[in-house]
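Structure provided below as structure tokens; questions to follow.
With one protein chain removed, the remaining protein chains of the complex are shown where they sit.
Right after this comes chain A.
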Amino acid sequence: MPTTRRQFLNLAGGVTVAGTIPIVSLRPLEATPAMLNTAIRNVVGEAQIHTGRVKLDIPPLVENGNTVPMTVSVASPMTADDHVKSIHVFNEKNPQPNIGNFHLGPASGRAQVSTRIRLADTQKVVAIARLSDDTFWQIAADVVVTLAACTEEMN
């Protein structure tokens, strides 16, 4: 029996679907590699990390992972009694999980830091703030990188 166009398309569609599912399930979106967790625990210790108060401004899609502008700000009055002690930024898939630690104090006036970072892959960036009462607050952002940093050969 000759294969009709409809039969062929059904077959091709089935193959595509079957081929995609395993690839998707290999990389769940919320997977947090152990290195990132370890790096965060090195800073935070056993303390609980709350979500909120921290704002992470980073482009959701970057063409060049070699220089990605990033701004972290924390909602804080920055007084002697209530201020941000430090801001820690981590990544998920660079060869090393740390990006930077920034130490502030009441003299800062505003808890905001900007810099430019490298991202080796499409991944999650996490910012954690340590407040003067030693509570930790975090935010995560997903960044899609089309040209990765770090991995290219040196000429």
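Please note the rule applied: a contact is a pair of C-beta atoms (placed from the backbone, for glycine too) under 8 Å apart; a residue touches a chain by one contact, two chains touch by 3 or more; residues count from 1.
Please note the rule applied: contacts and distances are computed from a predicted model.
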item: Listed names "Thiosulfate oxidation carrier complex protein SoxZ", "ABC transporter permease", "Electron transfer flavoprotein subunit alpha" or "YeeE/YedE family protein", with the criterion being the UniProt name of the chain not displayed; value: "Thiosulfate oxidation carrier complex protein SoxZ"
item: Contacts of chain A with the absent chain, listed as residue ranges; value: 66-68, 71, 91, 94-96, 98-105, 107-119, 149-155
